[in-house]
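Right, one structure below, let's go through it.
The complex is shown incomplete by one protein chain, all other protein chains being positioned as in the whole.
What follows is chain A.
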Amino acid sequence: MKRNYNIFHVLTLAFTSIILMIIIFSCESPLILTGIFIYFLVVFITCGHSKDIKDGFKYFAPFFAVTLIINMIFVTDGTIMLFKAFGKDFTLESLIVSFMLSFKLLLIMYLFMMMGIMIDSDRAVSFFSSKMPKSTLMMMVTFKLFPSMKNRLVTLKQIYSIRGVDFEGKGMRERIKAFIPILSILLESSLDGAFDIGEAAYVKGFLSGKRTVYDRQTFGRKDYIVTLYAFLLIVVYLFFRISGSLNFDIYIGIDVSKFINLGAITVFIMLLMLAALILILTEENEDGLHRY
């Protein structure tokens, strides 16, 4: 049975996502990042989006390859040498750092995918329109334009390959040059599109005064539980981070106690408990109704 995470209030989901984002950006600990990864896996699998996990890896692989090459060429720090070539030392430490950087990027991608799944965008628009209408309108225009731009790009590439543009040119410079005409059309059409969407919103009375809400969501018990837990998670994380137990610099030396210690284990367990918590709170009765 697929789980529906839309039962949480938009604010709860947004707050939890921001906390995870802060941790991903500021944390180097492999254990904590693995905890976040497990949390995402739980969400994707339980709401029937397992394919997204695979899709994420498709983007992760080339990024990892590029980061690996750049990092191993330019950084020769580290003590465990894997091999030597062109007079340079290629170390295990720089390999691990490349992996960690790409892994963080993967987690950020997963985070946005997860937000797309968990947050009902219409509800979010409705909620934020009454709090910060102009920013919401801008977001709305952006979200509306991106999918149509993606389709348009495919069509334009077809048309311009018929007009003789070679998108598979020999050099990078040639390939970039080939995209100039279609990017100018895309820019013009997205400006037109943004204007049209703005006009449609205007005649529908957007920004015309106080809004009412069609489907007002209440901030219920489950929301308080998850929000407080997420708050506790960030407090604990920051405590260990400030106390220095989560500081992790692999170039100083590979020391197991640096990434498996009290701080990292505590935050890791809390992340697993966050996953368990949302599973429990979204558990359904036999008749399909939510307990909360």
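As a convention for this text, a residue touches a chain if its C-beta (ideal position, glycine included) is under 8 Å from a C-beta of that chain, and two chains touch if they have at least 3 such contacts; residues count from 1.
We take it that contacts and distances are computed from a predicted model.
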Which of "Carbohydrate ABC transporter membrane protein 1 (CUT1 family)", "VWFA domain-containing protein", "Electron transfer flavoprotein subunit beta" or "Energy-coupling factor transport system ATP-binding protein" matches, in UniProt, the chain that is not displayed: "Energy-coupling factor transport system ATP-binding protein"
Candidates A:125, A:225, A:238 or A:273 - the one touching the absent chain: A:125
Residue, one of A:72, A:115, A:156 or A:246, that touches the chain absent here: A:156
Touch criterion as defined above, residue of A:60, A:206 or A:239 at the omitted chain: A:206
Hidden partner interface residues of chain A, rising order: 121-123, 125-126, 129, 140, 144, 147-148, 155-156, 158-159, 161-166, 181-182, 184-185, 188-189, 193, 196-216
